[in-house]
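On to subunit A.
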Amino acid sequence: MASYPQNFRFGEFVGSLLWLIFWVLIIVTLVGLPLVFIVLYYVPLPPINGEVLTPFLFLTMAVDPSRTIPIIEHFMTTDLFRVAAFPGFTYAALIAAVTIFVERKFLAKMQLRIGPLYAGKIEGIFQLIADGLKLIAKEIIVPSGADKPIFWAAPIAFVAVAAAVVALIPAAPGYVAADVDVGLLAVFAILGFFPLIALLFSWASNSKYPFIGGLRALHQMIAFEIPFILSALSVVLLSGTLNLTGIVNSQIQSYWFIFFAPISAFVFYISSLAELERIPFDLPEAESEIVAGWLTETSGMIYGLIQLGSYIKTYALAALFVILFLGGWAGPDVFPQEIETPIINIAPLYDPVAANATLWFTLKTFGVIMLMLLPRGISPRIRIDILLHTGWYKLIVLTFINIFIALALIYGGILGPGGLLVR
Partner candidate 1 sequence: MTSLEDKVEESRKLGLQIVKESEEDRLMTLSVGPQHPGSGHFRFIIKLDGDYIVYCDPDPGYVHRGEEKMCEYRNVIQNIPHLERPVIHDSNNVTYSYSLAIEELVGIEVPRRGQFIRAIASELNRQVYTLYWLAIYGIFLGHSTMFMWPTGDRELFIDLLEALTGARVTHAFNIPGGVRNDMPDGFKDRCIRQVRYFEKRLKEYEDIFYNNPLFRQRTEQVGVLSKEDAAKLGVTGSVVRASGIPYDIRKAEPYDIYNEIDFKVQYMKSGDSYARSYVPFLDMKESCHIIEDLLDKMPESGEVRAKLQPNPKGPPGEAYRRVESGRGALGYYVVSDGTPKPYRVKISVGSFRNILALPYLLVGQKLADMPAIYWSLNYWPVEADR
Partner candidate 2 sequence: MSSEKKQEKPAKAANSSSKPSTTAKPPVPARPTAPVAAKPPAPAAAPPVKKEPEPPAFEKGLADQIRKKFGESTRILFIRPLRIKVQVDPKDIVEVATFLRDSMGFDHAESVAGTDYPKDNQIEVIYHLGSYTRDDLAAHVIALATRTTRDDAHLPTLINVYKSVEYHERETFEMLGVYFDGHPRNDRFLLPEDWADIPPLRKDFRIKGR
């Protein structure tokens, strides 16, 4: 029931509005504008069409959509765009969101269910938004005796580290946030943070089940880290570089490495499942044994952040699989060289190579993600001793077999510089 106070006066209402506007203006003038000028003084402004993009010019250009194109064109060449938008966080988060929805529907179809249905008119596509709102609205409960700084920092670190992996992934030629020469090593180095975060968080929760879960996560990730790295080693041997873009280019020059290193690809797939704590390797979160493992004490958005991080990680590892074994963005051209748009000419923004690469990269990544979702429907959870045995004894041996195959291919003159199969 809407109600208003008994002593309501319209004049007072208008007066209060004016009072509000007055204070807003005061604060903007005295604090806002000086801040803007200080920032503008230190930030180098980009030149657009030979002119420096001052705020005045920006505002005049933003009014007319056709004149906005150069600004966007310039923005697409900046690092900020790479980090925040395309191969970086937004793209990864978007794929993560689609993954969550697809996983739920896909699993539901497998289990003869319907899945999300009500949120959003069509097949419950807004379920994720509903879940996100619910998580944000929930109270965050910090257990008594918890180590608070670590407890708060760990979920944020989890997302940050997952995003750091994404920064190294090239999604199209030239589209990579950090194009480092030792890209592959950097990926594995960053992935090494995850068990640490799990252990820190579980220790900070001051609870028994998270502690067991954290120890399990540590055991599991260390056991699978070594076959994980070794399985990528045969790819490095075949391509002769650690740079991820270089690995893709060498596959474009010859063939996809999955044909030469199928065992490594298999080991990489298994290890990434273990790294992601997905069924059948979800021991650190095994709910019938240790409640929710190291996530037991998470609540509200802390849980949401960790879930977001783990789905971004899923994207990152699937993308890494595509880059290492499935030829990255290589694929037949489907986009035309030139496009014409009726009202606004967006031709300067249009890059057929990048569009093509993005299409194929996204499609392949999604295929791999689906493959990673599949075991959840068909497999029970594995036991920790079998898991460790698999990691230490079986997968490492398998990777070595493929490393020897790779060496034979190189020294036999089939691949490598000047090899038979190199175009």
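Assorted remarks:
Basically, contacts are C-beta pairs under 8 Å (C-beta built on N, C-alpha and C of every residue); 3 or more make two chains touch, one makes a residue touch a chain; residues count from 1.
On the choice of candidates, all candidates are chains of the complex that A comes from, given by their letters.
The model shown is predicted, which means the values in this text are computed figures rather than measured ones.
Going through 1 or 2, you find that the chain touching subunit A in this complex is 1.
Contact residues of subunit A toward candidate 1 in the complex are 107, 110-113, 208-209, 212, 279-280, 282-283, 286-292, 376-386.
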